[in-house]
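Missing here: one protein chain of the complex. Every other protein chain is in place.
And then chain A:
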Amino acid sequence: MATQHELDELQDELNLLIISYLDLFDEYQASRAELSRALSDGFFNLAQANFNAPNRVRYGEDMYDNRMKALRGVGIVVDENDVTAYTLKDLTSPPEVGTPEKADPEATSNLDGSDLGSDKEKISKSADQGDSDTPNTKPEGSEAALTLVNPKADPLRWFGILRPMALGTAQTNFVHSLPPIMKLVSTLSDIEYHEKSIRSLRQTVRELRKELGVNLIDESVEEPETIPGLDKLSISTDKAGDGIIDYDRSEDSRAAKGG
């Protein structure tokens, strides 16, 4: 027999899940903005490179090398909840001999590139520590994937030696757009898991309420559930394509003036 205490506990759990879901959505929007910024910078520098190109060549499809091999790829780890973590992977280095098949989720979770800004710091820290025990001096994980290991395969070479400097800058911008992509798809997977959990928990709470004879109409768990102010929430894009959350305060100000 279900008790009111159990119901309260489930409702608390549901509330925590919703908070966590909204946090994830916030993360998703931040990654979206970061990706838009990196791509926008990349497009700008690519346009500048095309403008400054010698002989008016266009740096595009006609100049691709048809023997290209991927230098950067994706590493996938799925946890017991089917939440997938995507990480940036360096595909130029050969796989290590004796590597265990199952990747360590804790180790890979640090490689999602979410804190790209601190990469340099991390590299300098590891340099300070002086890893004399390990002969491999290459940076690990996503850091390795962000710095080209095999310059002979550098895609910049497709475009000749007299390429404008802006093309190199564009390359850096596009390389830096990869970690937000990894972060975005990982967050999406987590969001899907949270959605499923919220729906299933809502169903359980509804059944428990029915069993206890609690009035469904006045309670917040009854669907459709609306967060106050969500109707005023919209996302606009500036020219750079960055997602910006706008909160329509006009109604609030009108109410304040009227009051």
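We adopt the following convention: a residue touches a chain if its C-beta (ideal position, glycine included) is under 8 Å from a C-beta of that chain, and two chains touch if they have at least 3 such contacts; residues count from 1.
Going forward, contacts and distances are computed from a predicted model.
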{"item": "Protein that the absent chain corresponds to, by UniProt name, given \"DNA replication complex GINS protein PSF3\", \"Armadillo repeat containing 4\", \"Ribosomal protein S5 domain 2-like protein\" or \"V-type proton ATPase subunit F\"", "value": "\"V-type proton ATPase subunit F\""}
{"item": "Touching residue (missing chain; options A:30, A:57, A:185 or A:214)", "value": "A:185"}
{"item": "Omitted-chain contact residue, chosen from A:47, A:165 or A:212", "value": "A:47"}
{"item": "Footprint left on chain A by the chain that the document does not show", "value": "21, 25, 28, 32, 35-36, 39-40, 42-43, 46-47, 59-61, 64, 66-76, 78-82, 84, 86, 89, 91, 101-102, 148, 153, 155-156, 167, 170-171, 173-175, 177-178, 181, 184-185, 188-189, 191, 195, 198-199, 223-227, 230-231, 234-237, 239-243"}
